[in-house]
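One structure below.
Note that one protein chain of the assembly has been removed; the remaining protein chains are unaltered in position.
Our next item is chain A:
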Amino acid sequence: MTTVEEHLLPSAEPVCLIDQNGVPHDHPSYRLPTKEALLDGYTQLIRGRRFNDQASALVRQGRLAVYPSSFGQEACQLAATMVLRDSDWLFPTYRDTVSIMSRGVDPIETLTLLRGDWHCGYDPYEHKVAPQATPLATQLPHAVGVAHAARLKGEDTVVMALVGDGGTSEGDFHEALNFAAVFQAPVVFFIQNNEYAISVPLARQSAAPSLAHKGIGYGVPGERADGNDMAGLLAVLGQAVDKARAGEGPQLVEAHTYRVQAHTNADDASRYRQDDEVTPWLDRDPIARLTTYLEQQGWLSSEIRATAEAGAAEVAAQLRDGLMPEPSVDPADLFAHLYASETQQLREQAAFLRDELAREEA
């Protein structure tokens, strides 16, 4: 028996098409992505992991002010952009640097915020990537607005809006889902449930059966996927994007993954969780299982491995070369870009600083 509401509920289990041992599984609603898509996923994962490792190394060397690691969540972040067209939009959080970089944003500009020489380092219009949001869930109503405007303009844009498990507790998350549903805005809300909001475990965030269940109350279909299975993520997110594009309204997807490393380099995870909780997740690594599967299919040629490795080496070198030198900053920038036309008040303050710096130099 199917009720009216049933299509709004997620699958009984997170969708998993390739399990942690690399074994493929059939699913009634989702098909395994093509060989090409999986090989592309592999290449991107290798590059994404290297980007993240290199950024983590650079923060330890003091080249970034702070770095929230994506380790273990790369499949989520990459699948989120792989299913998009260039004309679609991405609304990322502070953690989603791998996602941003994979949209084609310059890796150094991706890390400007975290290096601390400016806030948003890239042009959001160039690759249709909104500025990373640090105030949690605040980007979600914006995503709805971009999607709604696209519809009003007759464009078939889809907006991929990222949020963490913790962020789903904020009022803005709920308002965004409701608005999107009422206006049938083409947004895919994608929750990366990594089980933690800094130190606070999921159980303190929500008593719902899953975060994907949060959709039904708003009339938004929810689905859940294994967040470490690139194949399942591509299938689930791909279908969500297709539905949103086809005019079926907003979609909610929860990926179940895990924050393997501390919240940021400044966090000490040993204060709130045991190592033995982390260990099983290392066995569920998104790269290992996809590699196993591709090898078993005989698809992982040495050329593909070499291409992936070269891409990874290139991005790592870009980060090292770009981030090792001290960035040049211009104090005059402080007063730029605050209003469309400069105010007298700010002109005076800029002149004050110029004077002060000139006197210091003299």
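By definition in this document, a residue touches a chain if its C-beta (ideal position, glycine included) is under 8 Å from a C-beta of that chain, and two chains touch if they have at least 3 such contacts; residues count from 1.
Everything that follows uses one rule, which is that contacts and distances are computed from a predicted model.
Q: Per UniProt, what's the omitted chain called: "Cytochrome C oxidase subunit I", "Alpha-ketoacid dehydrogenase subunit beta", "Lactate utilization protein B" or "4Fe-4S ferredoxin-type domain-containing protein"?
A: Protein name of the absent chain (UniProt record): "Alpha-ketoacid dehydrogenase subunit beta".
Q: Of A:S56, A:S206, A:N265 or A:T292, which residue touches the hidden chain?
A: A:S206
Q: Looking at A:L152, A:L338 or A:A362, which makes contact with the chain not pictured?
A: Only one of A:L152, A:L338 or A:A362 touches the chain omitted from view, namely A:L338.
Q: Which residue among A:N21, A:Q61, A:S87 or A:T134 touches the omitted chain?
A: Candidates A:N21, A:Q61, A:S87 or A:T134; residue touching the omitted chain: A:T134.
Q: If the missing chain were put back, which residues of chain A would it touch?
A: The missing chain touches chain A at positions 65-66, 113-119, 134-136, 166-167, 169-172, 197-200, 204-206, 271-272, 327, 329, 331, 333-335, 338, 345-346, 349, 353, 356.
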